[in-house]
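Omission of a single protein chain aside, the complex is shown with its protein chains in their original locations.
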Amino acid sequence: MSELLRVRHLTTSFMTGAGLARAVDDVSLTLLEGETLGMVGESGCGKTVTALSLLRLVDRPGHIAHESVIEYQGKDLMQMSPAQLRQIRGAEIAMIFQEPTASLNPVLTVGAQVDEAVRAHRSVSRADARARTVELFELVGIPDPAKRVNEYPHQLSGGMQQRAMIAMALSCNPRILIADEPTTALDVTIQAQILELLVELKQRLGMAMILITHDLGIVAGVADRVAVMYGGQIVEQANTDALFRQPAHPYTSALLRAVPRLDQPATRLATIPGAVPPATAWPPACRFHPRCPQTMDHCKSEMPGLTETGPAHLTRCWLAEEQHRRDA
Amino acid sequence: MSETLLRLSRNRRWRYGIALLTVLGALAALAPLLAPYDPTAQLGLARQLLPPSAAHPFGTDIFGRDVLSRVIYGARISFVIALSAVLLSVIIGTSVGVAAGYGGRLLDGALMRTVDAALAVPRVLLLLLVLALWERVGVASLIIILGSTSWFGVSRIVRAEVLSVRERGYMEAAKSLGVGQRRILSHHLLPNITSPIIIAATLGMGQIVLIEAGLSFLGLGIQEPTASLGRMMQAGSALLVNAPWTSIFPGAIIVLTVIGFSLVGDGFRDTLDPRTA
Amino acid sequence: MKSVPTPLLSVRHLVKQYRATGGLLSRPAPLLAVSDVSFDLAYGESLGLVGESGSGKTTLARLILRLTEATAGSVRFDGIDVLDLDARSLRALRRRIQIVFQDPFGSLNPRMSVGAAVREPIEVHNIARGAAAVEKVTQLFQEVGLDPSYVDRYPHELSGGQRQRVGIARALSVEPDLLVLDEPVSALDVSVQAQVLNLLLDLRERRGLTYLFIAHDLAVVRHIAQRIIVMYAGRFVETAPAAQAYSEPLHPYTRSLLSAVPVPDPRGQRQRIVLKGDMPDPRHTPAGCVFHPRCPHLKKDDRCRTEVPLLREAAEGRKVACHWFEEPMTVPQSQAARHVN
Partner (left out) sequence: MVRFVARRLLQGVAVVFLVATLAFILFRLAPGDPFTRMGDASSASQEFKAQARRNLGLDQPLHTQYFRYIANLARGDLGMSFSEQRPVLRAIADRVPATVVLAAAALLIDFLLGIFIGAAQGSRAGSKADDLLSVLTLTLYSVPVFWLGLMLMLVFAHNVGLLDLLPATGSKTTGVYEYLTPLGQLTDRIRHLILPAVALGLVGAAGTARYQRAAMLDVIRQDFIRTARAKGLRERSVLLGHALRNSLLPIITLFGLSFPILLSGTVLVETVFAWPGLGKFVVDAIFARDYNVVTGAVIISACMVVLGNLLADLLYRAVDPRVRGVV
């Protein structure tokens, strides 16, 4: 499979009242054609800012560092003019967001908002755009699409709104779909519907997908590969199976043990002490070291790099690196 | 509280506004010391309608009075009226707003319909209606008239805020902890509605300055010979061609005063209002 | 006959109907938020109340605490008729029933230091005053795992987990018997969620508390509840001891709900039952079984569309509101996957 997206040294910072926040710090990742990459982490770890940075949608006071590279099929989005960038947004790489209610314009009909996406990239008549919209609504499972296109967002349920967002994202057959917490605002049974829809559409349309979520369960069921984020960095990245079977980073394994589960006895949960620090106050050296159960002196003095600790398995941890070296 | 002050002092508008108001306030407070002449003293025929000069930086008016001195005293009155009238309107407005927002449907309906009616009358006309009944008004009665006709907006803001704060989780939490009504009101409700009141009060002061000037300009506010900025402009409007300084300077002082209040009000809004912070 | 101990909390035929705010144009339709529910809660028991948004679980909690007035039914707490109390007795009762809210930020007064927030109920209920009250606040902070030096901080200076600990300390300050926990961990991150859940387990053990634990996340509830009630559109659809509810759910809704919870194990993925459609509009609940328009049960028939299923005894200590729960409910794979119409 070929590389669709290649991101190198992506760094996005915000100037805040409390100082400079490096919300995303030197993130590198690759997305292959047709694959689903899951990005997990707790809130404040930089997942959403990463997603927005990929399409350069970060607003002031946010700023993407110049040395960042976001290559889509060999072309660097960082070097593109606004006009060139627009031809990528929505057409090649599309996005859906966490809050469908807030992400749709309340004063325009959902149909009009999808029409607009179609017409932004194709010179088609209004009628043709509308026909396409109805077709898309049908594709994403909105019942009675010809009627629903004329409704306003508030007339639809949360699940239907998210379907409309998906229809909008798919309007130009993008190669990549970035889904940022697409089900977090929804109920469990609706979440199941939307996830199933995304998986099905991805297969049917042959897209690649970046699925961002805090829910390890969702990633386990949907992603081919997983990147775990902590403190604005990727701390571990591996094939889904390997990551869940043999997590190498102490944060990943602690997170896995802290999740309440239905498939295991209801014992007392393992915890991670403390909380995710704010982006203005990342700890020096390894960002996880104040919360890590296995901190060594080295972790407090030098930041570990993202190194290979297994086949296609990258980990940002001194301990894992050491163990890997010993095993090898 | 000190944290709020720190954030305020970082706000550019607030800083400029406070600086401007401090200068103007000092001018008003120290008027007797700073004014070069007695504001009501008529300095004689030879000194009538003199253009600005070293002796009279703002010139003199038709009665030969020093415009600078009159402007300083006029600003003093504007400040006193604005501060007192807004204080009065905030007290009335807050009481009515809290009563409407917290006192049940019937009371709310009665109070708010009254406020609707009062707000449907243009403010200047409302004041004309009230002033039509008075012969001559002094500073005290003007304060009462302005204060008692300026609380409608405040009461609406307070009511809206009370209705919103009422629904906050901590109000319900206090209730579920068995905290009594009175304590909920004083410890949970009121402290959380002060910000919008402060913002409304500051911006309201600028408006009162403008309205008071407008009334005096119509000849209905403070009466001669007391120096009042609006009245000075009224007199000046008849002499626009011959002695523009008699209306330019009082107007400019008003503009500066209102800018000061607006800047401070904007600064408060930027830092205190959770919706914009 | 066995002697049945008096329950701590006994709810009978509780109903909450909101008057619809219909104007001249829209027909007023009554909104049934909680529809005729009954249950008991024994001393020291932990009961999990599970449902999606709009199921009425939070309304039920508010009814029990009388933060909202019931339309009909009764709530007895330790023999006291809660719905009949005057304001003064109600405040006294609130010493004994406490609630921890979902949003730890929203439920703390932003203008009150967290120490003052915990001290307030202590002083309001005359449990302690002055230095003794301060001492008690310190103890409570330690008990919930907060650094006592935080007493002078304001809510916005704490993290979400710390704020929720303050909320718990405040609820404990009046030494209640019953703690109503309304989605206490759903606003928290996974790592912090585990901390708070463990704290709740410890506190229950140490203080012998009774919990009514409300949540939408079945996996979370499983870690704390001994018995489960599943709500759907204002009604109880299933009540069962936790172990059985999870291993062998009987109501088709419970089954679907359980199957929809994502499992954090790529090899342990189960067959999902994906429900069609949305939760019914509370103003236009369907006739018959409220769940029938979304029900994947193979035996669904006219009876489901016309006759409201009663909550009936399915086994010792288990009740289900379904005409067909005895029938096996294996859903063919194709039907499970095809939810897109």
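For the reader, a short list of remarks on this structure follows.
In order of appearance the chains are A, B and C, and numbering begins at 1 in each one.
What we mean here is this: a residue touches a chain if its C-beta (ideal position, glycine included) is under 8 Å from a C-beta of that chain, and two chains touch if they have at least 3 such contacts.
Please read these numbers as outputs of a predicted model, since none were measured by experiment.
Checked against the full complex, the one of A:V24, A:L52 or A:V140 touching the unshown chain is A:L52.
Touching the chain that is not shown, out of A:G90, A:G158 or A:P247: A:G90 (per the contact rule at the top). Of the listed positions B:L50, B:I197, B:A213 or B:A227, the one in contact with the omitted chain in the full complex is B:A213. One of B:I62, B:L83 or B:V121 touches the chain omitted from the figure, and that residue is B:V121. Where chain A meets the missing chain, the touching residues are 52, 55, 57, 59-60, 82, 86-91, 94-95, 97, 99, 102-109, 113, 116-117, 120-121, 152, 154, 165, 168-169, 171. By the touch criterion stated above, the residues of chain B touching the omitted chain are 113-114, 116-126, 128-133, 135, 206, 210, 213-214, 217-220, 230, 233, 236-237, 240-241, 244, 247-248, 251, 254-259, 262-263, 266, 276.
Methods note: only the chains that are shown with their structure count from here on.
In terms of inter-chain touching, the protein chains here are arranged end to end in an open line.
One finds 52 Å separating the Cα centroids of chain A and chain B.
Taking the mean of the C-alpha atoms as each chain's centre, chain A and chain C sit 31 Å apart.
The touching residues of chain A, counted against chain C in their complex, run 42-43, 140-141, 143, 157, 159-160, 187-193, 195-197, 200, 214-221, 240-241, 244, 254-256, 258-263, 266, 268-273, 275-276, 291. Listing the residues of chain C that touch chain B in their complex gives 65, 67, 90-92, 94-95, 98-99, 101, 103, 106-112, 120-121, 124-125, 167, 170-171, 174.
Looking at the complex, you find that chain C touches chain A at residues 52-53, 159-162, 189-195, 197-198, 201, 216-220, 222-223, 242, 246, 256-269, 272, 274-276, 278-279, 294, 337, 339-341.
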